[in-house]
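In this view, the complex is presented without one of its protein chains, the others remaining in place.
After this line comes subunit A, so read on.
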Amino acid sequence: MKTSEPPAPPTRRALLRGALGLGTAAALSACGQGDTTPRTSGDVTLSLWTHDPGYEAFFVKGVPAADRATDFRYHLKVTRSGPPDIVTKLLAQAVAGRGTPDMVGFEIGSFPRMLRGDIAERLLHDFTPDIEAVPGLKDDLLPARTAPFSRDGRVYAFDSDTPMVVYFHREDLFDAYGLLRGDQTWEEFAEAGARVYRDHNASMCVVSTVGSDPGQVVQSFQMLLYQRGGAFFDADGTLRLDSPEAEEVLRFLCEGLRSGFVIDVADYYGAAMQTALKSGRVIGLPMAIWYKNYGLLSNVPEQKGKWRVRALPPFAGGGGVTAALGGTGFGVIKDKANTRAATEFLFKTWLTHDGQVRRFTETGYLPTRRSVYEDPRLGAYKDEFCGGQRLFGLYRSLLPDVPAFHQSPDQSILYDVLAGNLLRAYRGSLTPRQALKQTAADFRDQAGR
């Protein structure tokens, strides 16, 4: 009987080849695209990237409501990172073809990077049809807050806030210094401010001069520019900065710096501002509503009850009584298995009436739906830091004046060149007119590259 010979043991070379082959196969499969078959129901784990723990808490708390309102059972996997890093990592993961999140919170200053080329179109889910599918939603959403996250009429993210710019002031010191609190224009305000500076070494307006943060330098000017009716860009992304309104606002700030009505502080949020607030050198400033939590409450908690909020004084030449500054848009990554689940989650937490009320009560961000401003729960809200002031009446009255803010992919270029020229104007080495003309020229030079 012939017996077959036992197979020869594999050679070392064969083993090495086999291992190499297996490793390559594993690596290739790991690098491949994930499953993109849309999930329509059941358990789903959404990965969320955000820079703010407040948003994380909001969404985690919103899971039960989203579970009830959809066919999904949600779980969240949250990753926190700095605002610019979120965009950088998102693009890196997108290039790698895997590891992208399902939902992303874009801080408004970082979002313009998504508008470069066709990045937003390639990467982000377009919410426009979803908005139209919900009766009344399109008219209810504030266009002023969808504009910063839109391109070519498509909405790519939903804002977290309607960050109206208001005037924060120390009521006790305003009383002590005999400052009027009725209707005044900025010009009258500045006149009184010069006197207060002369008599009490205190300022009623602030500009930031922190060289390391062009965004912060620009925002001092931006708030008043938008209030006055000016803008950086129009809806097409064309620069609109070189305007009479811009020149008027910049001149106003420069003259304020000379008279002492305006003080230049290195950093709105850091030690310099804290010192200025604690020492009574700053007794008022125009800022977005979130500054109460991130600037005042964190720097001068002991001044609780002394601060008040009012509308911005209008400019004699025209414009409104508020502007908007900041925001964070939540978007969904397109063509993923969880795209539909993430979109529904956003609609059933972020955009519901109760969700928007809860967002204000838990995070301090104002609703982005017009109808929510009428909610009695918000009307009854008293702000303890502001001496128990009922603020919602004020916010409701400011709502029609919130200007749209359009972003351009070249926005960071504008911020870089504008910040430098603003500082030159503040210092007096350029006139406001020259600073704006120079900014427009520098922008044109760099934006075309």
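Rule of thumb we're sticking to: a contact is a pair of C-beta atoms (placed from the backbone, for glycine too) under 8 Å apart; a residue touches a chain by one contact, two chains touch by 3 or more; residues count from 1.
Here is the rule we use: contacts and distances are computed from a predicted model.
*Asks:* Could you tell me which of "Cbb3-type cytochrome c oxidase subunit", "Sugar ABC transporter permease", "Glutamate synthase domain-containing protein 2" or "Type I-E CRISPR-associated protein Cas5/CasD" is the UniProt name of the chain missing from the displayed complex?
*Replies:* The missing chain's protein name, per its UniProt entry, is "Sugar ABC transporter permease".
*Asks:* Touch as defined at the start, partner being the missing chain; which of A:R396, A:R424 or A:K437 qualifies?
*Replies:* Looking across A:R396, A:R424 or A:K437, the contact with the absent chain belongs to A:R424.
*Asks:* Among A:T88, A:T361, A:S397 or A:Q434, which one touches the chain that has been omitted from the display?
*Replies:* A:T88
*Asks:* Tell me which of A:G193, A:P214, A:G329 or A:P432 is the one touching the absent chain.
*Replies:* Only one listed residue reaches the unshown chain, and that is A:P214.
*Asks:* Using the document's definition of touch, tell me which of A:A65, A:L137, A:A266 or A:L399 contacts the absent chain.
*Replies:* Spelled out, the listed residue whose C-beta touches the missing chain is A:A266.
*Asks:* Among the options A:A276, A:C386 or A:V402, which residue touches the chain absent from this view?
*Replies:* A:A276
*Asks:* For subunit A, which positions touch the chain that isn't shown here?
*Replies:* 84, 88, 91, 94-95, 113, 116-119, 122-123, 209-214, 217, 263-267, 270-272, 275-276, 409-410, 412-413, 416, 419-421, 423-424, 427, 442, 445-446, 449
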